[in-house]
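Report on the structure given below.
Complex shown without one protein chain; remaining protein chains in place.
And now, subunit A:
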Amino acid sequence: MSTTLTEKSVEPGTGRSLLRGMPWLVVRQHRVALACVLGLTLLTALWIVYERHELVQLLDAKGWPENDASRSMDNNRGYDYITGIINGFPLILAVFIGAPLIAGDQENGTAQLVTTQSASRLQWLIAKLGLAYSLALVSGVVLSALFTWWWKPHRSLFLSDWIDGVIFDNTGPVLPALLLFLTAAGITIGTLVRRVLPAMVITFLFTAVTTLFVWDEIRVRLGSPKMFTYPLDSELPAARFDDAYEADRWVGSADGTLYGWGTCAEATEKAQNACIKEHGIVNNVIEYIGYNQMAGMQWLGAGILLAGTALLTAVTLWQVSRRPL
């Protein structure tokens, strides 16, 4: 495309572009990354639309929900690939967009070039952060909306539970918030490290640890578990807890004392009965988080992530404004 540039394109004001000033510069500088992320978002979005269409056709043919269609989502390769791509988005945005965003300019000296023109350092930073955050937000909102639209009406057919990361993190407000948070983390790490490659490696590790371990721990703590008690010799009313996430399972005595589920798991039935009698155990107790808590948990989680994003943004702004670039 550069070969088609005419001399006129050098003159300001004659360009047909909608973008001017600093936004033009950051879009021009990051246009390849921008196109890649938006392209991947679009492809994934179209794929979700296609898979949902296929599923609806299949269910119509089976006469769902009147007839059983419980195995419709089994061995669904499309679902595996799509969730794989969506789960990769935090990594892509944090490592390839966030980490080099400021660090790249610091390493190449172009931060100095841009901030010694007539625009202030803050204007530059706002344009940079605006670009990265918009990208995270657009990808997150589009993919989350479509994935929710695919999953929610058919959730009983999906093999993953709503509390699983693959559903919880990819629907509702969580995905955009998660993308924003990890992008901000990448930018902050880049600003502190000031070199692209180390920043990318550290951001990769940070993202992996956060999404694989830390967030898993936080997710189940977002809800407030409820207890359900039923007699030892009866069955759990399973239909009621179809959608619930079982956090823990106990046995309890008549006075409400709880014992671990395996307290009386003895080798012989005789020993087991003796144990039950000894502790006065009469009830089974399950601790669960109902599906009705999901929306609240998602907004709480998104709120935490957005607060983290705000904090990281403040650190970046503070760092860049007080240290030489």
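As a convention for this text, a residue touches a chain if its C-beta (ideal position, glycine included) is under 8 Å from a C-beta of that chain, and two chains touch if they have at least 3 such contacts; residues count from 1.
The rule is simple: contacts and distances are computed from a predicted model.
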item	value
The complex's invisible chain, by UniProt name, from "Ferredoxin--NADP reductase", "ABC transporter ATP-binding protein", "Transglutaminase" or "Molybdopterin converting factor subunit 1"	"ABC transporter ATP-binding protein"
Of A:65, A:109, A:130 or A:280, the one touching the omitted chain in the full complex	A:109
Of A:58, A:91 or A:119, the residue in touch with the unshown chain	A:119
Contacts of subunit A with the absent chain, listed as residue ranges	2-3, 5, 7, 9-12, 15, 20-22, 24-25, 28-29, 108-110, 112-121, 322, 324-325
